[in-house]
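The complex appears here minus one protein chain, its other protein chains still in place.
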């Protein structure tokens, strides 16, 4: 995948690392410690996996600043954030492909759309009236950019993506294949016999450097907008309902869902399959482990969890039945304590 | 977004509301109480949010019938269902765009498909043999309407949607971008060494006024059909397995999943990420709160729930461990009661 080589000296300088070993060694690829061959650079972020160092074929390894190694056969780049340094080197060796300017002849672009001269518009792409596509954008095959949508510079829109509702994307926003940005929110008013759709009139605003995963859905606001601030990263199959607001640099793992009008702070982290109810406020700096169910406001930063870990089915069945008796167990426990304390007090009578 | 103005007198009549204020005031948009400017109409459905009335700039507010307001600066439309009246006014001000009749030159329409003269077929749409597209339908860019699919009048099919398996849609069915209607059900027979696909031969039937969310998937039946009755509303990323039957006017929030052959009654409501096992029957009028796990028949209407709400991780870990000991705790509690009652009976001996 890589197309270039860099010397370890260059890589140390590029990442601000302290080099121990041969500055002239050429690195042409990155790999895991297990899979690395000579010429490859790897990394060790978690000392727990340290034993993999004993057998790695890597020519160089990015390691923590403070680690003590006993004259290993590979060169070391010491860095206080080895994973970040590794990512930077991996990017250097595998740069994002530059846009190949031009509009594929099979694309259908509205006469009133504005496309930057150096943007790349793939086969079968459809761009609506008054859409604006920034410099260096890459729009992959089959994507649809709806009327009045605005893309900042250097955005990348994956295959078969739909961006609708006059959504506004910042710079360097990446949307993976199949995602839908700007679908109607789920708003229905209950009439006597049926549900009546409440017109969804707001939009979606994605800040700079937002990344959206494959087949993720982000609804437009009902009146105001759905907003995802700069630097947020959303994984695949995530659902963001109308009028949600997500603070900067929050990350959300796959298959999570955020209900309508909830506000999530900045620098939060959601594991996979987390569910957050509607109209809640979550402060900055909250982490939710996978499958956590959030039904109330969260006013203190911290790590939150819920759910029951897997157990053998027979055990689980018995315990799940007992869960349904918890209230009565608690009352029986109260009664026993009362009885026993009374009983215990009797000798003093 | 709105293109017209209506007088409050007209809006009162349109919604059957009692007007207090100036019948000539012109309304040109709707907004939340917080965001409304002069010329906007807002609503108050839940008296809990009443304090927002004190500062709103709205020219008019739809309020509950019985509410007492002390001479506020805005006009009032009193209605027993303020949210519904608001929705009706929002729709009046923001009518669904009428189909612009015609077939985009980039669309590929089979010669044996029947397309109503006033239908709108977008760029890159593909319509298969013997498909029938009703009057006033709008099919957005990149959608695929498979062989023998039938769309009633005034359906709206979003970008990159796939409608397959000779599915049959009623009138005014809305399918949001990326949804898949009529994919093969998940049916495999276990052979000695592998799984063999069971041919999925049924179809999908969607009643009038059904709405389907973005990237939702609805499988075709294995032999009979998967059926979603009139007026049902499904949110994004919902999974409906083969042979499911959903009664009229049931609503299902995002990321929920219904397993094969389950029957859900009419006028039910499922929160987000609800899971319902297969081959179950759920009666009319059941509500399931978000993330509820339904593993048995539900024979009585009512509100059902399950799951554990989020707690600080340290607390949760301890309690989750104790969950695995519930059966033994219950037995210990039994033993204590027995011991104590025996002990308690001794005085009578």
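The chains carry the letters A and B, assigned in the order they are written, with residues numbered from 1 in each.
In the analysis below, contacts are C-beta pairs under 8 Å (C-beta built on N, C-alpha and C of every residue); 3 or more make two chains touch, one makes a residue touch a chain.
Nothing here was measured: the structure is a model prediction, and the numbers come from that model.
Touch with the chain that is not drawn comes from one residue among A:115, A:131 or A:253, which is A:253. Considering the whole complex, the residue from A:182, A:199 or A:213 that touches the absent chain is A:213. Annotation: of A:6, A:86, A:195 or A:288, A:86 touches the absent chain (contact as defined above).
In the full complex, subunit B makes contact with the omitted chain through residues 106, 108, 124, 126, 142, 144, 146, 160, 162, 164, 178, 180, 183-184, 186-191, 193-199, 201, 215, 217, 219, 223-224, 237, 239, 241, 255, 257, 259, 273, 275, 277, 288-289, 292-296, 298, 302-309, 311, 315, 318-319, 322-323, 325-326, 329, 332-333, 336, 339-340, 343.
Mapped onto subunit A, the footprint of the missing chain covers residues 1, 30-32, 35, 81, 83-84, 86-88, 90-91, 94, 104, 106, 122-124, 140-142, 158-160, 174, 176-178, 209, 211, 213-215, 231, 233, 235-237, 249, 251, 253-255, 271-273, 290-291, 307-313, 316-317, 320, 323-327, 329-330, 333, 336-337, 340, 343-344.
Definition applied: only the chains that are shown with their structure count from here on.
Per-chain CA centroids place subunit A at a distance of 25 Å from subunit B.
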